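Remarks on the structure that follows.
Every protein chain of the complex appears in place save one, which is left out.
The block that comes next holds subunit A.
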């Protein structure tokens, strides 16, 4: 999924030929790794055991993502349908975001990393570590952030409550699976708010760069911006 921003970077640096060469190198290298695995294991079964597991989600061990409880509780009849929906959703955002942030491939990579941490089949808290550590790169846009308090509080709360509810459900036997699921939901929501807020602030910052500060109209009143 990160192929796109890197492609854009390569295109900017080396032109069309460079980007095509880059794509070919990536595909060749991936193919080489698959062939190496096939040689080591002796069959193509490793594909269903590695990539197949990520795509079909057979193991339902609880994690901080959205998939596990959904596929524990979903009706068997609709399982394949929901699997397709969830996996397509994970990959869907690449192209539109690439068009929107085509001049800012690093920011595009950051947004895609955040969305990957959100929509992965088996996410972990470590998946969010990378985007969060990259976030200060755009500290100049932080003045436009709208939901800092909400996001911060949600992250703090889920950090405290997730282990507590896990312990209560699994070890103490007093709470329910729903408690833990609620905290993972709040965690995902916090990530959603963070990503959308950072994107919005980035766009507002870009608008201000293009149209100049202070943002005032002919009478001297501050103009508010809206998405139309």
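Everything that follows uses one rule, which is that a residue touches a chain if its C-beta (ideal position, glycine included) is under 8 Å from a C-beta of that chain, and two chains touch if they have at least 3 such contacts; residues count from 1.
Going forward, contacts and distances are computed from a predicted model.
Taking the options "GPI transamidase component PIG-T", "Golgi apparatus membrane protein TVP23 homolog", "Gamma carbonic anhydrase" or "MAK16 protein" in turn, only "GPI transamidase component PIG-T" matches the UniProt protein name of the chain that is not displayed. Within subunit A, the residues in touch with the undisplayed chain are 58-62, 66, 68-76, 86, 89, 93, 96-97, 99-100, 115, 118-119, 169-173, 176-178, 181, 185, 188-189, 192, 195-196, 199-200, 203-204, 207, 217, 221, 223-228.
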